[in-house]
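As you look at this complex, bear in mind that one protein chain is not there, while each of the others sits in place.
Chain lettering (A, B, C and D) follows the sequence in which the chains are written, and residue indices restart at 1 in each chain.
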Amino acid sequence: MNERVREILSWYSADNPGTLSSLARMMNHGRLGGTGKFVILPVDQGFEHGPARSFAANAEGYDPRYHFQLALESGCNAYAAPLGFIEAGAAEFAGEIPLILKLNNSDSLYSSKDPCPAITGSVDEALRLGCCAIGFTIYPGSSERNEMYHQIRGLTEEAKRKGLAVVVWSYPRGSGLSKEGETGIDVAAYAAQIACQLGAHIVKVKPPTAHIEQDAAKKVYEKQRIPIGTLAERVRHVVQSAFNGRRIVIFSGGEAKETNAIYDEVRGIRDGGGFGSIIGRNSFQRPRKDALEFLGQVMDIYAGKTK
Amino acid sequence: MNERVREILSWYSADNPGTLSSLARMMNHGRLGGTGKFVILPVDQGFEHGPARSFAANAEGYDPRYHFQLALESGCNAYAAPLGFIEAGAAEFAGEIPLILKLNNSDSLYSSKDPCPAITGSVDEALRLGCCAIGFTIYPGSSERNEMYHQIRGLTEEAKRKGLAVVVWSYPRGSGLSKEGETGIDVAAYAAQIACQLGAHIVKVKPPTAHIEQDAAKKVYEKQRIPIGTLAERVRHVVQSAFNGRRIVIFSGGEAKETNAIYDEVRGIRDGGGFGSIIGRNSFQRPRKDALEFLGQVMDIYAGKTK
Amino acid sequence: MNERVREILSWYSADNPGTLSSLARMMNHGRLGGTGKFVILPVDQGFEHGPARSFAANAEGYDPRYHFQLALESGCNAYAAPLGFIEAGAAEFAGEIPLILKLNNSDSLYSSKDPCPAITGSVDEALRLGCCAIGFTIYPGSSERNEMYHQIRGLTEEAKRKGLAVVVWSYPRGSGLSKEGETGIDVAAYAAQIACQLGAHIVKVKPPTAHIEQDAAKKVYEKQRIPIGTLAERVRHVVQSAFNGRRIVIFSGGEAKETNAIYDEVRGIRDGGGFGSIIGRNSFQRPRKDALEFLGQVMDIYAGKTK
Amino acid sequence: MNERVREILSWYSADNPGTLSSLARMMNHGRLGGTGKFVILPVDQGFEHGPARSFAANAEGYDPRYHFQLALESGCNAYAAPLGFIEAGAAEFAGEIPLILKLNNSDSLYSSKDPCPAITGSVDEALRLGCCAIGFTIYPGSSERNEMYHQIRGLTEEAKRKGLAVVVWSYPRGSGLSKEGETGIDVAAYAAQIACQLGAHIVKVKPPTAHIEQDAAKKVYEKQRIPIGTLAERVRHVVQSAFNGRRIVIFSGGEAKETNAIYDEVRGIRDGGGFGSIIGRNSFQRPRKDALEFLGQVMDIYAGKTK
Partner (left out) sequence: MNERVREILSWYSADNPGTLSSLARMMNHGRLGGTGKFVILPVDQGFEHGPARSFAANAEGYDPRYHFQLALESGCNAYAAPLGFIEAGAAEFAGEIPLILKLNNSDSLYSSKDPCPAITGSVDEALRLGCCAIGFTIYPGSSERNEMYHQIRGLTEEAKRKGLAVVVWSYPRGSGLSKEGETGIDVAAYAAQIACQLGAHIVKVKPPTAHIEQDAAKKVYEKQRIPIGTLAERVRHVVQSAFNGRRIVIFSGGEAKETNAIYDEVRGIRDGGGFGSIIGRNSFQRPRKDALEFLGQVMDIYAGKTK
C-alpha cells in the first residue's frame, strides 16, 4: 500500500479493518489514487433542486447511469448520490467505482429558515448496494441541529460497526447565523470541528470567506493573529481545525461558475493543505467531453502535475 | 417472459428476485399483460372522501368485493386499496388479481393546510394479505413532507427486503405551493424525481399543466426551451425526470369528468411515453357495464389497438 | 355452528382461526347467541366521567364484580371495560363471559377541543386476562386523529396475529366538526367506513341524526336521494357504509334516557339492519332487577321475540 | 398466612404469584404486619424540593442510610425513594425492609402549570436493587396526563410480568383544575378511580376536602346525598371509589404540621376505612427519637391499639 494512504489511515486508528478498507478503497481509486487527494462526484441535485434545474443543461444527466460513467471515466475517487440514483446503477457498475450513499436530502418544494433534511436511506441500504461509505448533511446553526446530530450519531456508530466510512457535509445554515456568516471563516472552521467530533472520517465544507461571524471568535482571531487573508490561509485554518490535519477535509464547488475561477479556487485549497474537492453541478452540467477535461484539470492541480 | 417486461425489469437491477417477481406479476396480468403498460384500479375514496360521496352513485361499490371483481373483469394490472377493503376480498380473490395495499390514507373530517396521511397498514399486513406491492402517498410541498419521506423510506427498505414492489403516489400539496402550482409542470416533474430518489418502483403523478411554479425553475425551462406546450410534451418531460424513463410513471385520472376528455388525456399520456393510468372514481362510479367498456377503451388506447 | 354465525364469519375470511374463534365466542354467547345480534355491556364510565357520576345512582356498581355479574345474568354477548375493572374480575369469572379489554380511555379532569385518549392497556394484557377482543376509541374530526389511527393500526395488526377480535368505537369529535355534526348522518356513515377500513371487526357508532355536516356530502345525498328520514333508514345507510353490511355495526345508547325512548331507538336500529347495541349507563345505573328486565327487553327486540 | 392479608390478596386475583408475594411482603412487614394496614416512609423530597429544604432540619437525613434505618426501626411496611437514595443503601440493608423504587420525579428548579415528572428509574433497576414495588406519580388534570398514563401503563405491564407490585401517587394538578379543586372530594375520588383503572395495586391520594370541583359531579353528590361532611366520610367515599374497597388506598401526610393534627387526620383515615398513611417530611424532619415515637403512635392508631 502507498505510504501516504497508509499514513492517512493511521489517523483513524480507532476504526476496524472493514472501515479502514472502505477508506482505502476511495483513496486508491481513480486518477488521484495513492496521492491522498480526493475528487468526488456528488449528484443529489435532482432531489435538492429538481430535475430540470439539475439536468436540462446536459440532458444525458437525467439518466442515472450517466453519472456512474462520468465518475468512472474522469477518474473520481468516488460517486455520491441518494438511494434512487445509486439503485439505478449499482448492479451495472458493481465494483467499478466506490459509492457513497447519501442518507439525507432536502427538496426545495418547501423550505424553512431552520432546515433539517429528510432521512432517505440507511446503513443497511448502503451495504445492500455495495457502497463503501455513507454521506450525511448537517446544518450547524439551525434550530434543528440536534436532530441532525442525533441522526448522524446513530448512523455513524452503525456504519463503523459494519465497515463503512462516514462522509459529513457540514453546512452552517439557519436562524443562528447571518447569510454571510454561513461561509465565514470562524463558522467554517467550527463546522469542520463539529463534524470531526461527531466521528466523521471525511468532512466536506464550503470554501470559507474572510468574514468572522461571532464576536467571541473575532477577539481570538485578532488576538492570536490567525492569518485568514487568502483562501489558502483560510483552508489551512480549517484543516488545522479538523484535528490538526488528521481528518480528511474536502471542499465543495458550490454554484456553477466560470471555469478558471474554479481552477483558482482548487489551487487555493491545494496550497492550504485541503484534501480535495467535491464537484457536482460544475461537472455534470457540462457536456461529457468538457466535463472530463475539466475534472482532469482539477485532478492534475491536486496531483501537482500542473500549477 | 415478454421482451418488454424483461427490459423494464432490467431497470430495477438493484432489486431481489422477489421484488422483480412482484413487478412482473403486475406487468404480466390483465388486458395489458406483456405490453409494459398499466391500468390500475385504486379504491381508497371511501376513506378519503367518505362512503356516500364515493359509492352512492353506483351503490354496488359499497361492497368491497365489487372492486376486486371490476379490476379482474376489466383486465386491470392491479387493484389498490386500504387495509379494510383488501381484507374484505383477499381470500375470496386469492391469486386472481395483483393487489397493492395502500399504507397511508387521509380522511376529510379534519383537514389541514399541510397534510400528512395516517399510516393505515404495514408491509407485514401486505404479505399476510397476499399483496405484491405497497402503495404510499407523499405530499411534497407540505411542511410535514419529511415525516412522510421518513415513513416511506423505512417501508421501502422493508418491502424490498421482503419481495414487494413499491408504488408511490407523489402529490405536491401544502403551504410551500400555490393551488395552481400543485399540478405545474416543474412541480410534477420534481415530484416524480423525488419519488424515484426515494426508491419507488412505480410513481403516480397527476397530469401536469403548463404552469411553472418556481422562479428558479422557470429560468431553466425558458433557457433550455423545454417543450411543455402539449400534454404529451409535458408527460414526456415528467417521464424523463423519472430517471430518463427508467422508472414506471403512471398518471391519475383525478375528478370524475366527461368520458371523451379522459380518452384524450390518456392519448396524451400514451403519446408522451407515459406508462399508464390509475383510474378510480371515473371507473367505479359508473355502472358496471359502462365501467368495463370505459376501462377496455382506455386499455386499448395504451395497447395501441385504437387511436 | 349456527348458519347465521357461519355466514357472518365468512365476511372475515382474511382472519386466522384464532380471531374467527374470538368473534364466534361473542356471537354464540348469551341470550342472543346464534342470532348474529349483539348486546354488549361497556363500563368505562368510571374512567371517563368519574366514580360518583357513574356509580352513585346504583352503588353496587362501585364493585367491579357487579358488572361481570350483570353482563352474565342478563345474557349480554360480552363485557367491555378498562384494565383495572377487567383485572378485578377476570379470574373470578374466568371463561364465563366474553371480555373486551378497552385499550384507550379519556378522563374528564382535563379536556381539550381535539381529544385523544390515553392508551391504558395492551394486546398482551388482553391475552393475559383471557379477553377475546380489544376495544379502542377513535375520534375522527380531531386534529389528533392520525395519532389514534396509528395506535389502532398497530394494535389491530398485533391483535389479529394473536387471535383476538377488534372492536372500534368510532366517535366523530374535534375541531373539524360542529357539535351537531358529530352525529350527522354523513359523518356517522363516514366514521363507520373509516373504522372498517382500519380493519375493525366490530364498529360502534352513535345513532345518527338527519343532519348533514359536509357540503360535498350534502350534494350527493340530495342528488342520489339517499333516504335518511327515519332512524331505520339512517341505520340502514350506516350499515351499508360498513362494507355493504359485511361488517358488524352496533350502536351506543348514549346518555341515560327514558326507557321507552330506548326501546324505540332499538327498534329503529333493528329495522335498519343494525347488529345490536352497546348499553352502559342505561343499564348499570338502574337497580339490578330493573337492569335485567330492561336488557332482556332490548334483547327480545333484537331477537324478534317482541315488537 | 394471616387471614386479613389473604383476603386482601384475593382482590388481586389477576396477578401472578410473584406480584402477590411482593404485596404480601409489604403487608407482613413491620409493626403493622398482618393487619392489612400500611405506614410507608417516602423520601423523594431531596429531588422534589432540594436537599436543604428537605434535610437541614434534621441533618442526619442527608445520609441516605438514615432513612432505611428509620423505616426499619419504626416498623414501617416499606421505604420508597428515587434511584440514587435506594442505590445508596440497598446492599447494606438487603432483605431487611421492603423497598419501593420511585420511578418518576420532579425537581423544583423549573416548574410549569401542567406538570409531568421525569422518568428516573426502570422496572429492571427495581429488580436489580431488590425492590418489591415500583412507585409512580400521575397528575390527573394536567395537559400532560396522557404522557404519564402511557408511561405507567407500560411500566405496570412490565412490573406485573416481573413479579413487582405497583404503587401510584395520584395527585390531581394542572390547568384542568383550580387550586382548591386539587383536593376536592370529587377529584380525589376520581383520582383514586383512575389509578385503579390503570392497574395500580396501591393508590396514594391526598386527604380530601369537602370542596366539589366539577359541576356535573356536584349534581350527583347532591342528588345522591353522598355524605362528605367529615374526613372519615370523605375517606370512605374515596375507598368506595377505589373498586368498592377492593384496592389498597393510602393517604399522604402533606406539608409538615402540628403533631396532634396529624393524629386526628390519621384517626379520620382509619375511621373511614383507609388503609394507611405515607408520611415523609412529618417523620424524617423530626429528630430520630421523636420520629420513632411519632410513627409508633400513628401505627398504633391504625392497629386500633389506641384511639
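Note that in this section a contact is a pair of C-beta atoms (placed from the backbone, for glycine too) under 8 Å apart; a residue touches a chain by one contact, two chains touch by 3 or more.
Values in this document were obtained by computation on a predicted structure and should not be read as measured data.
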| item | value |
| --- | --- |
| Residue, one of D:Trp11, D:Phe47, D:Phe68 or D:Phe275, that touches the chain absent here | D:Phe47 |
| Per the touch definition above, residue among A:Gly30, A:Pro140 or A:Pro207 touching the missing chain | A:Pro140 |
| Contact residue for the chain not shown (choose from A:Gly84, A:Pro98, A:Gly135 or A:Pro172) | A:Pro172 |
| Residue of A:Leu23, A:Val39, A:Val167 or A:Ala189 touching the missing chain in the full complex | A:Ala189 |
| On chain A, residues whose C-beta touches the chain left out of the figure | 11-15, 140-143, 145-146, 149-150, 153, 157, 172, 174-177, 186-187, 189-194, 196-200, 214, 216-217, 220-221, 224, 226, 237, 240-241, 243-244, 246-247 |
| Touch list for chain D against the chain that is not drawn | 46-47, 49-53, 56-57, 59, 62-64, 82-88, 90-92, 105, 107-112, 116-122, 124-125, 128-129 |
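FYI, only the chains that are shown with their structure count from here on.
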| item | value |
| --- | --- |
| Shortest path length from chain B to chain D (each step joins two touching chains) | 2 |
| Copy pair chain B, chain C: interface residue numbering same or different (half cut) | different |
| Euclidean distance of C-alpha centroids - chain B vs chain C, Å | 36 |
| Chain B: positions in contact with at least two other chains | none |
| Pairs of chains satisfying the touch condition | A-B, B-C, C-D |
